[in-house]
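Here the complex is missing one protein chain, while the rest keep their positions.
Showing chain A:
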Amino acid sequence: MKSSIIKAAGVASILTLTVGGLTACSSDSTSGSGSAEGDGKVKEVEVWTWAAGYDEAAKAFNASHDDIQIKYTQIEPGNKGGYDKVRNSITAGNAPCLAQVGYETLPSFVAEGNVVDVTEFASADKGLYAPAGWAGVTVGDKVYGAPQDQGPMVLFYNKTVFEANGVAVPTTWDEYQAAGEQLKAAGVKLTGTYEDYDYSGFAWQAGAPWYEIKDGAWSITPDSPENLDVADYWQGLIDADLIGAGIWSDEWSAGLGDGSIATIVGAAWFSGILKDSAAASAGDWAVAELPQWEAGDAKTGNVGGSLSAVLKGCDDPEAAWTVANWLSTDPGSVDALIEGGGVYPASLAGLESDLLTSGDDYFGGQVVADVFKTASGQVNEDWAWGPGVSTLVGTLATGMKQAYAKEGGATVATALTGAREATESELKQQGIAVNE
């Protein structure tokens, strides 16, 4: 008798627990009132972002506007659950009008039909933004939101460690590897690992695309011949034992702080990460332009950067655009975002901010924003993301971790191939045409 009760309870709980687990994920958005509510009175535009500083910017907007008011909510960063929350809220029909979306993820949102085309309101303001930013918000020939920030790539290096070991600042990738060999002799790792988007920046700089449209279908090309050249270079650094702890790990932060990891090759926004992760080494670090494949070139890549995207279900896209455009271009708003989240703005007005012309104490007084500004003008323009990015980059990260750990014959090249295969099968599953 007892066991039959247990049996019934068991079966019931199995069903509820396992299937309930799925649906619980899709019903966790709490904020009820969705989008702009316009009936002649004050319109409310709901905004969800993860970058710090938006709360201040939203307050400033509300103080200076009577007709539109922002209702602001901070969410988790996109890949840490923020995108899930946004997607779930769209599915549930209570999405905000605006949400922060990474440039790399926008094509996926477009593919899912989760964003609204605002070209008709936005196109007049195109001139307010840096070209890289405008390219980020454009998919096909349609615009889906306002560029917020960008991530032109530069070289962060520990000047104190470089000088102590007589290492010159590298200007080409060959010199970068040579610097690594010098540092290795002193027991210092050249850099940490680059596993997902951080790695994509190298391909971006090299002009080796991952997504191309050919004959009305997608070609997924992270392991194209040009990409394998880049992969060979990084494999060389791995084989020579020049690469240290995994990016974002505690060891990585510790290494940046104690001088045992000497460089970061990454987007401008790494300046903020560096200040947080390696506060101890303030004054040691400096910024230089990205090493080049050919001496004398001046090309760089971009990692990250995001827009305020107008989401499906927004009943006043025009008001949403007004808010998004103001948040990106108003000097006070941009300053709040620079101070709060260390963002590197995508609007031309933002790039003129006073906060970006003064020397930075963390970098020994260097005006790092000058280096960033130069880099932002040198970002390679022929790069486009496509659908299925999260699978591509997620699979790549797993493979790259194996390659850095030198496990089971994994290399950078096999990681890239694995990422391509996973992406192709996902796109095909959803009926998207793929060139093989």
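The criterion applied here is as follows: a contact is a pair of C-beta atoms (placed from the backbone, for glycine too) under 8 Å apart; a residue touches a chain by one contact, two chains touch by 3 or more; residues count from 1.
What we mean here is this: contacts and distances are computed from a predicted model.
Undergrad: Given that one chain of this complex has been left out, which of "NADH-quinone oxidoreductase subunit L", "Sugar ABC transporter permease", "Guanylate kinase-like domain-containing protein" or "Small basic protein" is its protein name according to UniProt?
TA: Spelling it out: the chain absent from the display is recorded in UniProt as "Sugar ABC transporter permease".
Undergrad: Can you say which of A:Asp276, A:Glu294, A:Glu407 or A:Glu436 touches the chain missing from this structure?
TA: Checking each option in A:Asp276, A:Glu294, A:Glu407 or A:Glu436, the one touching the absent chain turns out to be A:Glu407.
Undergrad: In the full complex, which of A:Glu46, A:Asp284, A:Asp335 or A:Glu426 touches the chain missing from this view?
TA: The one listed residue touching the chain not shown is A:Glu426.
Undergrad: List the residues of chain A that touch the chain left out of this view.
TA: Looking at chain A, the ones touching the missing chain are residues 1-3, 6-7, 10-11, 13-27, 83-84, 87, 91, 107-108, 110-114, 139-140, 213, 216-218, 245-246, 248-251, 254, 386-388, 390-391, 394-395, 397-405, 407-408, 410, 426-427, 429-433.
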